[in-house]
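The chains shown are only part of the set, and none of them has been moved.
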Amino acid sequence: MTKFSFKNDYSEGTHPRILEALKESNSSQEDGYGEDAFCIEAAQNIRKTFDKPNAAVFFISGGTQANLCVIASLLKPFESVIALDSGHICLHETGAIEACGHRINSTHSTNGKITAQQIQSIFDDHQNDPPHMVQPKLVYISNSTEIGTIYTKKELAEIYETCQKNKLFLYIDGARLGSALCSKKNDIKPTEILNYCDVLYIGGTKNGGLIGEAIVFKNPELAKDFPFHLKQRGALLGKERVFGVQFREFFRNNLYFDLAQHANNMAEKLSSGIKNAGYSFLSESPSNQIFPILPNEIIDKLLQKYDFYIWTKVDEKNSVIRLVTSWATPESKVKEFIKELKNR
Amino acid sequence: MTKFSFKNDYSEGTHPRILEALKESNSSQEDGYGEDAFCIEAAQNIRKTFDKPNAAVFFISGGTQANLCVIASLLKPFESVIALDSGHICLHETGAIEACGHRINSTHSTNGKITAQQIQSIFDDHQNDPPHMVQPKLVYISNSTEIGTIYTKKELAEIYETCQKNKLFLYIDGARLGSALCSKKNDIKPTEILNYCDVLYIGGTKNGGLIGEAIVFKNPELAKDFPFHLKQRGALLGKERVFGVQFREFFRNNLYFDLAQHANNMAEKLSSGIKNAGYSFLSESPSNQIFPILPNEIIDKLLQKYDFYIWTKVDEKNSVIRLVTSWATPESKVKEFIKELKNR
Amino acid sequence: MTKFSFKNDYSEGTHPRILEALKESNSSQEDGYGEDAFCIEAAQNIRKTFDKPNAAVFFISGGTQANLCVIASLLKPFESVIALDSGHICLHETGAIEACGHRINSTHSTNGKITAQQIQSIFDDHQNDPPHMVQPKLVYISNSTEIGTIYTKKELAEIYETCQKNKLFLYIDGARLGSALCSKKNDIKPTEILNYCDVLYIGGTKNGGLIGEAIVFKNPELAKDFPFHLKQRGALLGKERVFGVQFREFFRNNLYFDLAQHANNMAEKLSSGIKNAGYSFLSESPSNQIFPILPNEIIDKLLQKYDFYIWTKVDEKNSVIRLVTSWATPESKVKEFIKELKNR
């Protein structure tokens, strides 16, 4: 490709330190299916970073798989998921949760974030008429969200309190967890986040990994059957070591957060440049996805040099675009983009 | 691990040329979900190697996932799979096919291979009493098989003829396809194998890849909905490029077959050394898994220096063990093992 | 029960003519699983009544089962259903459709009826991003609806046109089809309704039958695998004759519509009595379910003599109640109810 791409945060391969780690570990003979020394050490690093010494940690090749395996493992057939209609499981996973047999009870939000009140309300609506209604049992949220916003500690604490009161599991899709936790607006420490949820998936693919994600169950009891679920869904691999090597590296010397920080920095520069140029945004995103509103005419010109998604139409003359930065986004390209924009 | 392992063919990382290819391709910005230049070129290389210019090619992270996605995509809810009870989908995939809703109609064989007659017989048994019986619609075989044997061209042709006569799909699980096609006993060329089946999965994980497998549908019409199935099962990844880079390399300069050839050579040396030492085998395996029968006492001693699976008990004093060689098995270790064996 | 019940239309057993028909047919020896003479004749009567000589007709024990069997038989795993969030499959079937693996794409309406525009809009929203989104393939509507309203011929024609344009199946849940087609406001003849949909379920349970429903596929090609689906879901019974006897009787001498007409007449009398007493309604229902808004105080008093559901709260002092009439509702009870109401 000759155009520079702001389409997503998984356009490039992987951070060189990950490549190096793969090379260094290459000749070691290891057991399969997550029993290798690298997965074991990676899990240890994750437990330490997130301050949950007893957590159960698993590695998996992709996010949709993480979502469906976690959710299917925690629910009985007639139990359902509470989520926003903008949630990844609702919109962009081809019905993966329903394919496992579960209904998603969805509700709407303009800022990508569900509230404790919305959860309570859906829960209450399903208590009237057993056994004719599904029974909500798990709340799915994303942090950062699908439109780049992030949860505050207070919001998350309220949500988790509501979940616990109603015996609902809280599961955080952290495909972009790094960006959320490194955001300037974030007030949740890595050592705190598992205090406010039951299961967390830590995204590797979108944070500079080669491939793969980590799943953390705070309470290992919840995960005791999880390997069976993984295997049955085709998600337990002979070469889990590939994930182990990456996540060991991610959580050895802060690499995971360094990469996220870079992506956020680039997004912020892009953002303020666009703001300076006089444009507004769909949402106030403090993470690595930003959603400026631009005239269609200018969008067309930018598309000659850059790749990005047109998110949605605003009116006849303007549209929202999505720009995503990553660990690999060079500052020069950000500056160049803003310069182009201002020249228009 | 300090012991040398003959436990499986996915103990090590990946062949250095694959690592190199990952490094070289690393900074290229690519589209996600299989739309990248590497997957496109890899598919092209596969079409050429297997002489099917119109084949539809997909990449996926593991074998169980390949099996369940292919099978679930080809069957209606009431249709079933014909397979041996020793087949990987029957024994070691935690009911992945049934979890997709499909019955496996299994039968038994002592040499790991199903016959055309067995297929016909199962098919016939299910025609009497519609709609009270599942309807067989796909035949699953492995080549090489779970006990190291391989199909001859004649056997495969008969099976496929039976399948076509009865409108059954034939799907080959080629987790160890390389070893099968490079076996001294093999008479099927890569350019021929898709003449005798409808769908083929080409194993990467067990043939020196870092991670991942390729799926080939001879008739692209059969695959037109396949991306939806992949996505719904969590098997379509943002970074399919990782698979693309590997399979492009595998099928650029014969690397795939070179690696398989090495594994087979090592297995053959092991085999003849063990035979010379006076021991017999569970099956006559011409591929990279061999199953010698040894006294338990000797097995115990070997286990002090080597890692391998005890496959099954023969009698009070003897057991079958499984030894697996790979692209990475050094000849020195093979010689050492035989020497140890003879010294006992 | 000593109170008279307006809770639903399946409180009593069955119309005496059905009981009589069961008795008369009792000693005849018949084949099982729908191959009996009664089912065959019943299907014939239905084809004639609904003017579709080639339709495929099946009988089944309940409505949820009808819905799930029809829908699961028509969709591929990644295909979805378009329905209102007030639809029975969304609200009161414990996720039966999702348990078959399918997502429901729901939207909202205040009058219980979906519009062609809503269907088109949901369809369009799912065309952008294959294969990441489910693909809508079937529209589910109820007639009469869950709040007693009915579709006009024009509305239904528009919906079906939209379905056909987008290759969507249209399926009508006719749990209360009799009441819809016998409504004073209805302009769709029985001989016309299958011109405007692909599959129709004709409710027996709620229209005076002992137990059971009929499913009609206009195009028998669509139904060719349906018996396998029925059997797999536990819905094909050895004694389908029980359904055959009932539906033969229903559609022999207009019994089905006579019973519905009575229920509607009783509802209308109730309705106008309540209106005369000065009360208003949640919806303008021309069928056998009506939803008056009454003061809580009066509701409490009525509940001492009558059984009915409190549907929803209106404000601190008033609530909506649901009153359902049936083939068995005596006019005397209707008059008595109105008298009680007026006396308060």
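Each chain carries a letter (A, B and C) given by its place in the written order, and its residues are counted from 1.
As a convention for this text, contacts are C-beta pairs under 8 Å (C-beta built on N, C-alpha and C of every residue); 3 or more make two chains touch, one makes a residue touch a chain.
Note that the structure is a prediction, hence the values are computed from the model and not measured.
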item	value
Copy count of the single sequence across the entire complex, 3 present	4
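Note that in this section only the chains that are shown with their structure count from here on.
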item	value
Label of the chain whose CA centroid is most distant from the centroid of chain C	B
Innermost chain, where centres are averages of C-alpha coordinates	A
Cα superposition of chain B on its sequence copy chain C - rotation in ° rounded to nearest 5	180
Separation of mean Cα positions, chain C and chain A [Å, integer]	43
Distance between the centres, which are taken as Cα means, of chain C and chain B, whole angstrom	51
Residue numbers of chain B (touch at least two other chains)	228, 231-232, 236
Interface residues, chain A side, partner chain C - complex	77-78, 80, 91-95, 98-104, 129, 131-134
Contact footprint of chain B on chain A as seen in their complex	1, 4-5, 7-8, 10-14, 16, 19, 22-23, 25-32, 61-69, 93-96, 99, 205-206, 210-211, 228, 231-239, 241-242, 307, 328
In the complex with chain C, residue positions of chain B that touch it	33, 72, 76-78, 101, 130-132, 135, 225, 227-232, 236
